[in-house]
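All protein chains but one are shown at their positions in the complex.
Moving on, here comes chain A:
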Amino acid sequence: MRKSGAPGGQDKTFSFWLAVAAGIHVVVLFGLVGLQSLNRVQSFKPRVVSVSLLSLPGTGGSSEKAGKKVPAAAKPAPRKPAAKKVPEPAPAPVPKPKAAKKVPVEPASKPKPVKPKKEDALASALDRLKKGVEQKKSPSADDNLKSALSRLKAGAATSASGTGGEAAGTGTKGAGSGTGGLADPYKAAVAGIIQENWEFSGSLLRNTSGMEVFVRIRVQANGTIAQIVFDQRSPSEYLNNSVKKALEKSSPLPPFPPEYGSPQEWIGFVFTPSGIEQ
């Protein structure tokens, strides 16, 4: 039996319980934050890599993945090894029929009634390409073939009113000459074009610190972007995707100026929320 005036809950004032309730809320809030950070540590998942099973060497839809070392090795795509065999000059024609097969598959994702046109254009262009390769038969036949295919693809895409431009890159590591720099007018022009095509709003990023994307692109003499390599990704997939889309949209770039001797160039950019740096 409780006596009156006992130090029970009844004697405690409302302000005491208010303080207790506030304390409970603080504890629950910190508990939630702690639990969430604990879950973050425990449920670490490796980054998901989407792999395009059908690919053409050339301008690359998801070439950013191929540009990475790991996906290039881990891709289960059956066509990939065939594309990588190209360094042998003799079996060079091998990937051609495959490429010819692949191209009609791409528009399947974007239904367009222009498939036959593309096939014809591809077939005729491949014939021309064969001739060119046989004539030259040089050690750089691989690059020539790639550039021709990418030109062919770009042409077919243009004739098909811009469809079919999506393809994964080969993942090969090119060795560009790396001439030029900030003062290079061509590279400055390229940066300007990419900047124009870059649709990005920094206001959507929660935290702009560390938001840098280091990208290298392999540009062929005709201006086609043959490969996109992400040297460093930002934590924001939104920024990464916007960079990839900007580069895809910018291809083909203007052709090289005459003073560029090499058939291809590697150009590096740093994309930050404030703009593009070379």
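Basically, a contact is a pair of C-beta atoms (placed from the backbone, for glycine too) under 8 Å apart; a residue touches a chain by one contact, two chains touch by 3 or more; residues count from 1.
The working rule: contacts and distances are computed from a predicted model.
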Quick one: find the hidden chain's UniProt protein name among "Protein TolQ", "PTS system, ascorbate-specific IIB component", "Assimilatory nitrate reductase electron transfer subunit" or "ABC transporter ATP-binding protein". "Protein TolQ"
Residues of chain A in contact with the chain not shown: 1-5, 8-10, 12, 14, 17-18, 20-22, 24-25, 29, 32-33, 36-37, 40, 47, 199-201, 203-204, 206, 235-238, 241-242
